[in-house]
Structures are given as structure tokens and as C-alpha cells.
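Okay, handing you the structure first.
A single protein chain has been omitted from the complex, and every remaining protein chain is retained in its original position.
On to chain A.
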Amino acid sequence: MLINAPETVVADALRGMAAAHPELNVDVENRVIVRRDAPVAGQVGLVSGGGSGHEPLHGGFVGPGMLSAACPGEVFTSPVPDQMLRAATAVDGGAGVLFIVKNYTGDVLNFDMAAELAEDEGIRLAKVLVNDDVAVIDSLFTAGRRGTGATLFVEKIAGAAAEAGAPLDRVEAIARQVNENSRSFGVALSSVTTPAKGTPTFDLPSGELELGIGIHGEPGRERRSTMTSREIADFAVDAVLEDRPPTGPVLVLVNGMGATPLLELYGFNAEVQRVLTQRGVTVARTLVGNYVTSLDMAGCSVTICQADEELLRWWDAPVQTPGLRWGR
């Protein structure tokens, strides 16, 4: 691993990020990344965060048109309420703050605690939970579906609405709608190695793959022997479409888990588009790349979000962040 020590991985990355992105205010000690022009008066602040190891999510999505601030936790570990409160205070320009929270027990508990503290300080606050992963059976007997690729759609689209001056309740409603319209499914071709452990989290013999993985090296629900890109696309896209058949044009995210080359991701995207065409789904926009990663895991996920004209307009709006940048 290209690290100094497991204990300093996050702080080292933040120092490097600060050096590479002077347009961001990176507080290495308190672990908060904030747009330099924050707080923007009259603009809703968008704060997200989560364990590190998913870069560019979330810190790489801070900037005009997307997040106002991000709180990086330890690797695969939710940040703490102190960070979220600091972020909320830094970005509150009087129009309120929206917390975008991926549905994991730790993230939910810490953001809940932070929300209470922020409200005590007089900050108007709303929360949106992202839970798009269809591999998890959603029931009272599990922690519920995980937040994965749809987080990018929520942060980009709600971020554009906030940038345009939409009020808090509107930004919250848009974020909620994007999440409700989105579904994801992920596949691992290799395990993940956390700096803390130093060896693979689960044992996945080469030539086998794990279907329905999360983004933390949680093993999936089913293991198969080698499948081609075509077969994986059939399986993943169908899992997504069965859960929520789209009734209009969609956004597609073909996301790499960190160690799968773009060459393979583009090849996989060709198969994803083929299946979608066969199923009669119209694709409005496609994004291919490593956006919601899982350290050094090889594999990919597919996220599909049904997007009406308004959502598409927010999607196309300019964005200027280290990880996503277009328009203007």
C-alpha cells in the first residue's frame, strides 16, 4: 500500500487534497472540507460525509454546483458529530442546511446526533437518507438498504438546485425524489484491503466473483464462478430494473470500485446500454468512471435514476468540483 501508516492515511490524504485544491478550504485537523466561498448568503448548504475510502465521494464533490462541505471519517467509518456540526456551521448562509446521509447504522446515528446539536445552535436543518442498493433485502429485520451510487446523483442534482437558490424544503424534496428514483447493484471481482487490517477483508479466489456487494468490502449475498462482462451486465441491470421499472428516461452511472480499469468499465457500459435498449429503457445521460469507490476493490456497480426534465436540467447544470466538473 502507498501509505505511511494506517493511523495517518486520512490526514495524509487531506493534506494532499489541500495542496492540490486551493479552491477548497481543507481543515486537516478537524476533518472538514468546505467550499472556499462558504457560507453563501441565501443559499442552502449541502453537507455530506461518510467513511473514507470511497474517493472522490464525498470530499471530491465539494464545490459550486454540488456539496458545500464534506466530512471524511476514518476508512469505512462514519465521521463523528463534531465534524458534521462544524461543517453545518461553516456553510449555513441563513437558508438552512441539508444533510445527505448514506443509510448505514453509523452514519445515521452520527448525523442524527449532529442534527440535534445544529438545531440547538439555531441552524435550520433537513436530512435525506440515500438507500439505493437493491442487493440488500429491505425489511424490519435488516439495517435497510445501503446508500451507494445514487449518492452522486443526489449530491449533483440537489447541489445544482441549491446553487440556483432553491429553498431548503425544495432542495430536500428534490434530493428525496432522486433517491426514490434511483436503484443500484454492485459486483466485486476482488476483495478489499483496509489499511487497518492490511490483508483482504474477505477471501475471493481469482476466477470467482461476488454479486451484490456493498462499498465497504462487506461480502455480497451470492458467489459465482467467472461471468463475462455481458453476463454481469444482464444480471446487474435486471436486478435494478426488476426492483423499480422506469417509466421514463434514465440517468446511468457505471461506476468503478477502484481497481477496475476504465477500459473495462467502458466495455461494461456498452453491455449495460445493450441490456437497457433490449428492455426498452431510454437513456438520457451516462456517466462512466470511478466515483463511489471501495479502496482497492476490483468490480463495478450500476445505478439507474429515472429523471424527468427538471432533474435532467439540474444534472446538466455547471459543476466545479475536483471529482466532477462540467459546464460554465
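Keep in mind that, in the parts below, contacts are C-beta pairs under 8 Å (C-beta built on N, C-alpha and C of every residue); 3 or more make two chains touch, one makes a residue touch a chain; residues count from 1.
Please note the rule applied: contacts and distances are computed from a predicted model.
Only one of "Glutamate transport system permease protein", "Dihydroxyacetone kinase subunit DhaL", "Abc transporter related protein" or "Transmembrane protein" fits the UniProt record of the hidden chain, and that name is "Dihydroxyacetone kinase subunit DhaL". Contact with the chain that does not appear here is found for just one residue of A:Q43, A:T77 or A:T151, A:T77. The residue touching the chain not shown here, chosen from A:Y104, A:Y291 or A:W315, is A:Y104. The omitted chain makes contact with just one of the residues A:A88, A:I123 or A:V136: A:V136.
Checked against the full complex, the candidates A:A11, A:V28 or A:M113 give a single residue touching the omitted chain, namely A:M113.
One chain is missing from the display, and on chain A it is touched by residues 6, 51, 73-82, 104-106, 109-110, 113, 135-137, 141-143, 146, 194, 196-197, 201-202, 214, 216-219, 221.
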